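One structure is given here, and the rest of the page talks about it.
What you see is the complex with one protein chain gone and the rest in place.
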Amino acid sequence: MRVERIRNLVGGIIAIVVTGIVFLVPFIFILLTAMKPREEANLLEFALPQTFVLFENIAEVLQVRDYTVVRAFINSSILTVLSVSVMVVLAAMVGWTLQRRKSRWNGLINMLVLAGLIIPPAVVPTIYVMKGLGIFATLPGLILIEIAFGLSFCVLLFRAFAATVPKEIDEAAILDGAGPIRLFFQVAFPLLRSVIITVIVVQSVAVFNDFAAPLYFAPGGDNVTVQLSLYNFQSQYFTSYNLLFTDILLITIPPLIMYIFFNKQIVSGLTSGAVKG
Amino acid sequence: MIHSRKKSKRLVIGASVLAASLALAGCSGGDAGEDGAVKLTWYMGAGVPDDIATAEALAAAFNESNDDGITVEVDASGPEGVEGDNLIKTRLASGDMADLLWYNSGALLFALNPDQQLLNIQDEPWVDTLNDTYRSTISTEGGTYGAPVGNAMGGGILYNIDVFEAAGVEVPKTWDELLDTVKTIRDSGVDPVIQSYGDTWTSQMTVLADFYNVLGEDENFADEITANETTWQDGAGLKSFEKLQQLADADAFNADYSTLLFDQALTKLANGEGAMYPMLTFTQATFKQDYPDSNIGFFPVPGDSAEEVGLTTWMPSSVYSPAYTEHPEEVKEFMSFVASPDGCAVIGETRGNAGPFVVDGCEMTGEVSQIVSDMLPYFEEDKTKPAFEFLSAVKGPNLSNFTVEVGSGISTAEKAAGAYDEDNKLLAQQLGLPGW
Partner (left out) sequence: MTTIEKSRKKESALRRPRDLTRGAYPGWFYLPAGVIYGVLFLLPTVVSFYFGFTRWNLSSAEFIGFDNFVTFFTQERLNRGFINTLIFGALTSVAKVALGLLLAVVLTSGIFARGYLRAVIFFPVLVSTIGVGVTFKILLDPFDGLVNQGLALIGITGPGWLTDPNLAIYSIAFVDIWKGVGLAALIYIAGIVAIPSDYFEAARVDGSNAWTNFWNITLPLVRPATITVVILSLIGGLRSFDLIWTMTSGGPGFASDTIASVIYKQYAAGYYGLSTAGNVILFVLVTVLVLPIYLFLNRKSKEL
């Protein structure tokens, strides 16, 4: 028994060291460099900062190019909040109806939903459609795009969890005279609370981190997002690594917060395919 | 059921938050209309600092001098490189471009489809004062579109005079002499040629600056390319690619050529860590400003004979305006300022005397740097020819990648020239040129 305990302890320590080197060193490097002043940061050393200027760096990054980073954060926040909230409601409606309503169209709809996960979006035709609708290179247009691209994943989760809501509750509500809207929003929606949180958290991280969609569909100017602004600023920062890594640090904070508070939901949402297949 | 009132309250609050954010989102892209004074925005992407300084100086001078209440504001917020170019094309096409736009002349301009997208200013009086060669690079059959925001410049080899002296070498007058120079300098312990593929556009310089010699061999090369009557791989242009390959084969480059950036390359040259750097002469302003103690000279890419050395020239970039601008008259007034002796004076002050102006009546005054004075004789003796992109619209967008491949030893001159031909074919077909 004791041998096993020691083995577990030793194994654990080895694992901590190895994972520390492989997984933590890059993040520590980001943090260290973000704390240094310019000359020290440009040395790119893995060493503690001699002068701690993290907050000055943050202030400077936020002011760069007329507060572009601040605007980018505002844009990304609006984008995330709006697209995820609409996505959740719409996908829940679809997933709920798919699971409840028996129809011969279900097979086709399921296939279309799966297509959304597999098929890469056809970018230039999408730009073409957006231009036709007058929403290209606008934030509302990008919001609609994120919704369109995110629906499939959400629908899958909602469909799976709709099965956990007993039909008796439906029937009770219907007998009480509830129409479909009241049935859904006032009865089903609250019961799907846990999966709603999961979807919101997972999709918020995904939309916040999205790079390709803003790059293609809202390339810049006033509606730049945080990922795009970091990418665009690379060349500008090459003599100021402290600012570059401060920007990366700032971008990492929102998902980090999500992870700390909603760890369980994120993990369950992303691994839900594992057991059921 | 009991919770329904709470739920609906939550829904209402949620819905109003959504509505408010939607309103915010809709507003965030809009421009507040201004009454009274007209404000023109000049978009130029996040490019070369010299360019931004020039734009701001021109804007400031114009704002001060004009009495009609027009102000010009420079917007240098965009990205560089492929993204920057893409953004410009996107914004132009989607009707989202600012009133003024800084962009190249020549082939790159034509790729923007100026007849349809840009404001035609061919009837403006100052258009006749423009140098003919320059004018052809901002005009199509359908009109003229820009005003120059810089000087004509040369493309060739910048070199560190002190390093040359220390190694005991002279400015080479033929390409073979240059290869010998490379060897001597390498033996003396200095990197002969600096390359900076961290900024891929710089990799094209050797090939592009050789164009005077290409035209020397086949003076109709540009037109033949446009008409699809010859190719880079089979025609006089192949030699330019071969020159780059010869440099690569001769181990002439710095060890960190693959990641070095343009600004870092200038630093290296100024510090004597490298002897030569194929580049344009607009860099003379950077050397004067940031490395005043450095001793940098310039010579054109040599050809086969010492008597036939000539300069490949670049036309300056220009300021354009989208066809749908809301203030065409104000734009024209600004352009007229730019293309006047006053505008030239501002340009001259900001960029230093970087090269001849392309507007009649504008002269360089005062000191010129070593680089410029090395370049001027070629203008005076009329031994200049414009670079390829100013004589033909068929400049495929991928040249810099092909030259990176040649310089890095990934590809050969012949293969790269062939690949460039294929790239050009795509462009020519996309532009709808006849004969392709």
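Should a chain be cited, it is by its letter among A and B, assigned in written order, with residues numbered from 1 in that chain.
FYI, a contact is a pair of C-beta atoms (placed from the backbone, for glycine too) under 8 Å apart; a residue touches a chain by one contact, two chains touch by 3 or more.
From a predicted model like this one, the values you see are computed outputs, not experimental measurements.
Using the touch definition from the top, which of A:F52, A:Y67 or A:Y259 touches the missing chain?
A:Y259
Just checking the interface: what residues of chain B touch the absent partner chain?
Chain B touches the missing chain through residues 82-83, 85-86, 89, 93, 111, 197, 200, 256, 258-259, 397-398, 401-402, 404-405, 408, 410-411, 415, 419, 422-423, 426-427, 429-430.
List the chain A residues touching the unshown chain?
4, 8-9, 11-13, 15-16, 19-20, 22-27, 29-30, 44, 46, 90-91, 93-94, 96-97, 100-101, 103, 109, 112, 115-131, 133, 144-145, 147-149, 151, 155, 170-171, 174-175, 178-180, 183-184, 205, 208-209, 211-212, 215-216, 226-227, 230-231, 234, 241, 244-245, 248, 251-252, 255-256, 258-259, 263, 266-267, 270-271, 273-277
The rule we apply is simple: only the chains that are shown with their structure count from here on.
I'd like to verify one number: the distance from the centre of chain A to the centre of chain B, where each centre is the average of its C-alpha atoms, in whole angstrom.
About 39 Å separates the centre of chain A from that of chain B.
Along chain A, where are the residues that touch chain B in the complex?
65-66, 68, 74-75, 78, 81-82, 85-86, 131, 136-140, 143, 176, 185-186, 190, 215, 219-223, 231-232, 235-236, 238-239
Touching residues of chain B toward chain A in the complex: what are they?
So the residues of chain B in touch with chain A come to 1, 3-4, 7-8, 11, 14, 18, 21-22, 24-26, 28-29, 46, 77-81, 83, 86-87, 90-91, 93-94, 96, 261, 263.
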